[in-house]
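Here the complex is missing a single protein chain, while all its other protein chains stay put.
Order of writing sets the labels: A, B, C, D and E. Residues in every chain begin at 1.
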Amino acid sequence: MTSKLTHLDESGTARMVDVGGKTPARRTAVAGGSIAMSDEALQAIREGSVKKGDVLATARIAGIMAAKKTGELVPLCHPLPIDAVNVDFTFEHGSIHATATASIEAKTGVEMEAITAVSVALITIYDMAKALDKGMVIGGIRLIAKDGGKSGRWRAAGHEDLEL
Amino acid sequence: MTSKLTHLDESGTARMVDVGGKTPARRTAVAGGSIAMSDEALQAIREGSVKKGDVLATARIAGIMAAKKTGELVPLCHPLPIDAVNVDFTFEHGSIHATATASIEAKTGVEMEAITAVSVALITIYDMAKALDKGMVIGGIRLIAKDGGKSGRWRAAGHEDLEL
Amino acid sequence: MTSKLTHLDESGTARMVDVGGKTPARRTAVAGGSIAMSDEALQAIREGSVKKGDVLATARIAGIMAAKKTGELVPLCHPLPIDAVNVDFTFEHGSIHATATASIEAKTGVEMEAITAVSVALITIYDMAKALDKGMVIGGIRLIAKDGGKSGRWRAAGHEDLEL
Amino acid sequence: MTSKLTHLDESGTARMVDVGGKTPARRTAVAGGSIAMSDEALQAIREGSVKKGDVLATARIAGIMAAKKTGELVPLCHPLPIDAVNVDFTFEHGSIHATATASIEAKTGVEMEAITAVSVALITIYDMAKALDKGMVIGGIRLIAKDGGKSGRWRAAGHEDLEL
Amino acid sequence: MTSKLTHLDESGTARMVDVGGKTPARRTAVAGGSIAMSDEALQAIREGSVKKGDVLATARIAGIMAAKKTGELVPLCHPLPIDAVNVDFTFEHGSIHATATASIEAKTGVEMEAITAVSVALITIYDMAKALDKGMVIGGIRLIAKDGGKSGRWRAAGHEDLEL
Partner (left out) sequence: MTSKLTHLDESGTARMVDVGGKTPARRTAVAGGSIAMSDEALQAIREGSVKKGDVLATARIAGIMAAKKTGELVPLCHPLPIDAVNVDFTFEHGSIHATATASIEAKTGVEMEAITAVSVALITIYDMAKALDKGMVIGGIRLIAKDGGKSGRWRAAGHEDLEL
């Protein structure tokens, strides 16, 4: 029996999937996630953000730079010269939500780049607010949408109508 | 009014906190998080893990290596020569839980190293299982416990009795 | 005759200076530099800066992160766990001036960290404004002041009275 | 009013420009810069250079390696698999001049790679000579010429006739 | 007389070879090497390997991740978005043998990626076993086979019939 996991070969050994036979195609992926925090911390970031935007600007840059490091962080990911990656934030009740969109013309997709961007952006917010609230929780990190490639269009539940 | 955020100065500009005046002390931090997935994906990882351990072994190494890159990923974090960082996994109902423990003798703590290790370990599991389940969700990433330093002992709710 | 360059040994071969015999001490360094540009580019950055601060916020983060990479960029530099590094900007007539301050308690100084932070911050401004003005010139990158270590206090001409 | 800066969107938020719609083309960029120093330092490097070439050889390698890290250093730069980058030096009166040439076949240009190579090469010279002269000044870092891409041929003032 | 070394120009200066004029082609390279050690160390790794596979799993991941860093480690190597790289181990009498296979569709080959993967995988085994045996020797690191590109098929002596 061979493994169902593409990154394990028949003997269960970790493998980098060979994408040599794939055709380059335009691919886009969107990922999201959020960080829940106390009102005090949320208020401090919101104020910092109104003043000079530095908290979220720092988290945004951290997310973008991390996306470019995905192949260095995730062992079996391919190093990809991405065309673009961007990160946006929205304030929600009791949390900040981050969304990252990555795109490329390549043999493999950019889901991991989008997920990495969201994760590191949220970790950066944690870092900047941890003196106010050590109990913050990062969660809901997931793929929201992807287009392109052999597996084509995919949408997370609740985002079926989203067009990229 | 000065900002309550230690990483913003009085004008709202992002700052790396100067730890020059702090005394080096033994510090430890534990962080946790989990990835929820379909039974099929969970089963495949569990089998892969029984066979040669490569899925979780790969995620563990990714987490450890990411912890050593925390100062490179999180813009205002100090680069820290950590004494140790390790990552463990437990299978739960419908998810895999990761715990990371980091320690150092330094002027500043290793909470961010533990959180980064957990996050990248979980992202790596996502990468290896995404062909089976694109709807996996990473969540519950948070600090569980920390000891040492000026702010001293801290425990997340529900972990008050945990001794490191 | 031995070379006067500390990084070359008597045969002219590049050497990393052994700092093993030195005593750790508090050390601080300040570096400065500027980027000259057209009024149009300067105005666009100033407006972008007023709006959300993103141009200079991005350059500031780039400079801070580069300082942490100094030992990776400059071949014979020691890797240093710096206590702090920060970057500030001032608008001048026809240019933007950047100043970086780095500090550490270590066996060797942080001049290179300060100079690297200033350089990469200015390069990042160039990158963000190059669509408006390809003729921008980065210049005047130099050490302004340093304190601590065996060679002790040093000030650039014109900054003799600066106290860190 | 939208920003004139391509890296800021209409709300002033930092953006990585999406190059997905661009056509790959051969692109070349040349950048230059120099470091001014005392006669003593200049002489020491010149001698070191005559002997075994290690000062400038080290700076050249540092510049080449930094060019390959441009996408990692400059937050909104695209990671680019460059075809070539090289760095040359000339001794001038009271200074050393560095020139870097980078080329690629890609959707976006290599100006930043050339500028980064020059900057880090000069910083490396600073590092190797700073024991002799702390007052060295790095300056005149700028784009000299670029060919290829939508914006096509561009030359700095005084270099209008330069052919790459 | 010009140098026979492609990485030195006619004046003996180190050069990154410009691959701009080359045509992208599918290229594959295989490298091998081994680490000799005491029976005790070999036995410990074999047991650790039987139990959870962690020694060789760790070395395999280290090799794969290092291959992706080849352009960052080897100064005049081109940064390459490789399609795949994998590492395998076999136990031999008194040693462990590592083989790495890398592939890409690019203007230049992946020999260096395969050699780097083998080297770092073996260094990682050394690290994990050095408490048992400080006298281990890493050797026999060489290219075994390559296909594709202008220089085409090449096989090391003794591997003439190997098909990739």
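Just so we're on the same page, a contact is a pair of C-beta atoms (placed from the backbone, for glycine too) under 8 Å apart; a residue touches a chain by one contact, two chains touch by 3 or more.
Only a predicted model underlies this, so the values are computations on that prediction, with no experimental measurement involved.
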Who touches the missing chain here, D:28, D:58, D:86 or D:101?
D:58
Missing-chain contacts mapped onto chain E
3-8, 11-14, 33, 40, 44-45, 47-48, 51-55, 57-58, 61-62, 65-66, 69, 73-77, 111-112, 115-116, 119-120, 123-124, 126-132, 134-143, 146, 154, 156-157
Per the touch rule stated above, chain B touches the missing chain via residues 26, 57, 60-61, 64-65, 68-69, 81-86, 88, 103-105
Footprint of the hidden chain on chain C, which residues?
13-20, 71-72, 75-76, 78-81, 106-107
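As a convention for this text, only the chains that are shown with their structure count from here on.
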Sequence positions of chain C contacting 2 or more other chains
52-54, 57-58, 61-62, 65, 69
